[in-house]
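Taking it in order: structure first as structure tokens, then the write-up.
Moving on to subunit A:
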Amino acid sequence: MGEVILTMKDIDKSFPGVHALDHVNFEVKRGEVHALMGENGAGKSTLMKVLTGIYQKDSGSITYKGKETEFHNTREAQDAGVVIVHQELNMVGDLTVAQNIFIGREPKKGFSIDDKKMIEDSKKLFQELNIEINPKEKMNNLTVGKQQMCEIAKAISHKAEVIIFDEPSAALTEKEIADLFEIIRDLRKKGLGIVYISHRMDEIKTITDRVTVMRDGGYVGTLITADSTKEDIINMMVGRVIYEDPKEHSMVAPDAPVVLKVENLNAGKMVQNVSFELRKGEILGFSGLMGAGRTETARALFGADPKQSGKISIRGKDGQLREVTINSPQDAVKYGIGYLSEDRRRYGCVVQKSVTENTTLATMEEFTSGIFINKSKEKEVSEKYVKELATKTPNCEQLVVNLSGGNQQKVVIAKWLTRDSEILIFDEPTRGIDVGAKNEIYKLMNRLAAEGKSIIMISSEMTEVLRMSDRIIVMCEGKITGNIDISEATQEHIMNHATRNIN
Partner candidate 1 sequence: MTKKKKSILSDQRFIVLLVIIVLFAIFSFKSREFRQYTTILSMLDFSYYDLLMAIGVTFPLITGGVDLSIGTGMVCYALIAGSLVRNNNLPVVLAMLLCIVLGIIVGAANGVLIGIMNLPPFLATLCTCMITRGAGSLCSATPWPGLTQDGGWFHSIFKITVGTGRSASRYPIGFLWMIILVLVMEYVLNHTKFGRYTIAIGSNKEAAALSGINVKFYHVMVYVVCGLFTGLAAIAYAAVTPTVQPGTGAGLEMDAIGGVFVGGVAATGGYGSVIGTLAGIFVIMLLKTGLPYIGLQANWQQIITGAVLIIAVLIDIMKEKKAAAK
Partner candidate 2 sequence: MKAKKVIALVMCAAMVAGMSASSVMAADMPEQFKDLKANEAYDFPMMVKSFQSTYWDAAQEGMKKAADELGVTYKAQGPNSESDIADQVNMINTAIAAKPAGLGLAACDTSSVLDALQECADKGIPVVTFDTGIADAPEGSVVCEVCTDNTQAGSVAAENMYNSIKDVIANADGQVIIGEVNQDATGQNIQQRGGGFIDKMIELIQADGKTVAVKGNEFYVNAAKGADAKEADADVVIQVAVPAQTTVELCSTEAQAILSQENCIAIFGSNQTAAEGVLAANANLNVLGSDAGAGDVIGVGFDAGSIIKAAVQDGTFIGAVTQSPLMMGYYAIYALTAAANGQELEDVPTDGYWYDSTNMDSEEIAPNLYD
């Protein structure tokens, strides 16, 4: 490890309503791979966006190569040698490899672009990196791994001295990861500073020299990787948060029947062999890091996305559990499943329609006779739920777009209650909802469970999971890695499962 090339000191950044970065410190030395870790929303990406000029910091200082610097956009950062390799690949699929590498700074010959030089330079780059890619190939024709290599080559061609890898391994195969590490080691040897953002604990152990942990927008600490254990890191990530009324034990009656049984559900990469059971009156928490496959599991279960295989059984009105076929959301609704999407505005409610219209959206046929809608019945029902759920709206004719996030959520809940759904899937039920409204939603969920509804709750908020769930399923990279009763659940325990590499 050489001298410090980049220092970020006391970086502070606020967005309206969120203190995203709270006096964070971070440094990178030449010839080191420095991991940046933290839970979802800990502020890693924000920090890197501040560094590369996508966001401007509110206060603090960035010292790069001994000089205080501030980049105003990615272009400036690139030119100075600070380059980010994004999680989603930023490649133009219809252009060639060489064209992509030099996009935005094409060498020119007169009026036209000097393609020959571009191809030559790309070849040299690949040689340097020991990669075999044809610069004339179209990006679309490459595997994800190769595309990633191109991103790296592009970064290096900027004469990069600091390269930031934002979850680079997420989409790669094992072999490709090995190749990637080879390149990273090579870059380290050449004296570049490397920032490595990942959730995969064993990768951190394999490739990084130091680890900086962030939590809730704050800096927690920096460790030498070789001297610390996995548990040390996890403890730092989780911290000592005092959460409100964590559930001590499951509220589900021991003899409660199973209402939903999922066996070996497979849907793409994000849902692999998922099996679980949901019992009557149970709140089943789904925990995991971003991209663990929780929402995908819910969508596959609900029939919103196609699934490759899997057996779903649902308890009928007669108390018998029997296998059902769910190929579309209509099927799911028919079997009494309601899905409350994480993105309410896109999937959950029709915001330009009234509370009443939204409430009866999934149950239209019950409110129609012939082709006419029974308006008074519709109104009656929606008023009943407004009262019951304490939805704050002046009247039922109010457009949903004018309600607050929490009240929008209640309208969606009312929609599924009208449908008489026995199984409710809440996907991030309190995202974007203020604290007061959160509590109301929690109360409501508890009441629904007490009334015998069964709930699957997907949540990225650890406190929420621990407070609400009777049992917690932890997912990681499309697989279930933990099934924990609430009485045994701790943050550390969950995080351990969530970062477990299954390979």
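As a selection rule, all candidates are chains of the complex that A comes from, given by their letters.
Here is the rule we go by: a contact is a pair of C-beta atoms (placed from the backbone, for glycine too) under 8 Å apart; a residue touches a chain by one contact, two chains touch by 3 or more; residues count from 1.
Model, not experiment: these values are computed from the prediction.
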Quiz prompt | Neighbour of subunit A by the touch rule, complex-wide, chosen among 1 or 2 | solution = 1
Quiz item: Which of the residues in subunit A come into contact with candidate 1 in the complex?
Solution: 73-75, 78, 86, 89-95, 99, 103-106, 108, 111-113, 115, 134, 137, 140-141
